[in-house]
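With one protein chain withheld, the remaining protein chains of the complex are depicted in position.
Each chain carries a letter (A, B and C) given by its place in the written order, and its residues are counted from 1.
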């Protein structure tokens, strides 16, 4: 992922370790394990009653790329070791692909699949994203840019809009990570209700980038919005991406939604931001706004129909264990990471940050 | 664009020519200029009263990569020459970026912009997409795969669902390219109404791929849906992408939307297709379904506010000329092209088509 | 080829056209067809009695990427049309791969080969290199860098070293493009002698880059010398590449060849330049020196043994037509192009030239 700021991730839910290698981070940036750890902690389950109760006490370890507390320009490798997990719970699922999971498609592609929690297909691989994102955020900070995310919808409960400057603070105040406190309360209730049935529910997560300079993005095949769409759609469970007004624009006229230009002092701004800060694939200096549709977590404890791949016959499964009734709160930090990596890559590619040293 | 099936495009609205180079197409595939021309003709404006009346009598010319009527494994270059266009009509727009167009962002990025119809930012650059897509479709045909597209929404008029096998035929019967004939009539009326006001309107285009084998796509950073999202969001005017049920999944529970497996003879299928044929970033053998939100064409003849970049003062513009009141009908073939290129690339990358020769 | 300054070439010896697309050239650089034409003219055969008498009156045409005489930041496509060539002369060679040419290996790879002069395997494809190189040189000129090349050996005739500042001027004075005039005379005689026998001879070409800043190149997998080696070895007929003292270092001790540092005013220089300006994969500010081993042109008019691929039996061929008895003089400008493209790419990648605009 990325062209100048490149992130490779590795590891699966039940292997030895998960991690990422970040290649192309300029030298001279202060980076500590704590910088990464704080985002990993936000991703971690078990922090409230609406996330899975599995404890993942992930501790990150940086293996390379740091010299005297600063990045040295060489690849930064960081790992999180998996605890020895008991995979016996997964035995009954062997050869029986779980609906909504990649078990079946992986089997076709690789001739096998890791039945222990999805293997590399597991949501746990987003640990790698979060590592890459944490490094990317340090780059963004060099230009005072900041990525913020929050949950704007759970099921049919939609949050009211909150002033952009308040989103981060407000969203941190409730376990749903929704900036509209009233909606948050209703969402939480909804999630617990769904959880009690052994079911799960989807939602929408919004990520914003403040202080983006105008001029980021390439005009045809690597448009900023196209790269954001790729990174965001690449997160497990995401089935839709929209920038700015997104699908609402399908119902609109240009006279109502074209962002007109005006001057604020010497700066050119737009009166509205239906474009979500990106026009013609290039940032225009307004806040970047991206939203993703997150499907309900496919692991549910209800009985589901499937096919036994070995016996080649129809069968049923019931997935035991504790799962997230709504993954949105934990997706927020992953969405931030995906956005941050794309922005960091384009900051270098577009000449805003020197590729070698700060 | 692409990794094994790579497409590079070039050219702008008012330059000498537009074109594409397709690198990585296996040898031995019958390919003629007519194969490309027929898709270019579908993209061409002026074919009905709901598209712009500009005549673009584009004729494609293949420059390389063909030997005795077949691809020879080397890069295929194809060009379309621009007619000598009178760019004087664009003079009044100089230094005054049009709202909703990339004029301003291009200026920031490149230090100038081609005020003559948007230059490389023009929708005309999709000629390159269509060329690449036409070659890609020949590859897909080797495996009996077919890409089909239609307009499913214009403004608030939504088409009813039509049986998948009928979409292509039905959509070809009206200028809107909507498979639901009744909705098509209403859409056409709506577009003409908007056109009469000098305004424009958005809509939704859906692209489907039939006969996709299971097992296409890479699991983490180059998921099939992520690459589709990138390619589709990369089309000008597209502000949203969804796969399968997309944003509808945000409102759903897993028990209602998990695609359960069953056997159809020896084949594994899913009872529903909320996932749009892609699970865990890999195709599952069901039809691929992708939808894009297309914003209203930003060129409208109403007066709009903007800023004079040279004088640094607020001003107004009125864009003369004939423009598409709804670009959706013409976007269909471009969406097909984007999807076809991604599928062709993954067919090679996933080992379904030999990278060198058929 | 290239990562930020990317060049794609296309076309073959007997197709419609040859050309290149340069993607990633910053906006604002003055570029005309004449800039490219002058290097194409240096590549052209028929300029003396020691090159092939075939007339290739190549005229380049720029199709895109230029706005008002300057690069506009978008892909620059340029083509050279092939004359309608009579390929009947090649008929006797059908199915009989010429020794030393890629005919056989291409057949294996692509299931066929273009028997008409090697098709894409022809030396004529270096037209694309020269186009890319000419654009790259314009970038280098922004930093006063210059690429120079000359022939240093033909057969066993080795040129004496000439002061670096004189190479370009001296080498332009004789058809061999050798800076040592006396050696040039002997080389010319040698080439004519070989030519009279219907044979051909190899040689060595050296390319130098002056005014390279220190700090160019990535340290592990994209070292400056590694990328130069790839680009130079990628030229047809090249079978060896060395940087600085190259193979001579295999016979040396470190005490005799380590380049020691000293100060020239405020600048750090090395007393010797055995490293050819590159240490640890990164330029050190001294002139870049690269040499390539060019094999004798494989097309000779002597009878040679081969295998009839269709009949699967051993046979003989005699290649008619006029061929270069020594390709080195014509390789010089191609070597310059390869070197220039790599340097341009790294100038952008290492932050010396802004990726978008000058």
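Note that in this section a residue touches a chain if its C-beta (ideal position, glycine included) is under 8 Å from a C-beta of that chain, and two chains touch if they have at least 3 such contacts.
No experiment lies behind these values; they were computed from the predicted model shown.
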item: Residue of C:167, C:183, C:241 or C:356 touching the missing chain in the full complex; value: C:241
item: Residues belonging to chain A that touch the chain removed from view; value: 6, 8-12, 15-19, 21, 23, 27-28, 61-67, 72-77, 79, 109-112, 114, 119-120, 356-357
item: Interface with the unshown chain - residue positions in chain B; value: 3-4, 73-74, 215, 219-220, 349-351, 354-356
item: Residues of chain C in contact with the chain not shown; value: 1, 7, 9, 97, 99-106, 108-109, 118, 120-121, 125, 128, 153, 155-156, 194, 197, 199-204, 214-217, 219-223, 225-234, 236, 239-255, 257-263, 266, 268, 270-271, 274-276, 278-285, 293-300, 302, 304-307, 309, 312-314, 350
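One rule holds for everything that comes next: only the chains that are shown with their structure count from here on.
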item: Centre-most chain [mean C-alpha coordinates]; value: B
item: Computed distance of Cα centres, chain C from chain B, in Å; value: 39
item: Whole-Å separation of chain centres (CA-atom averages), chain A against chain B; value: 26
item: Length of the line joining the C-alpha centres of chain A and chain C, rounded to whole Å; value: 46
item: In chain A, residues with contacts to at least two other chains; value: 215, 219-220, 350
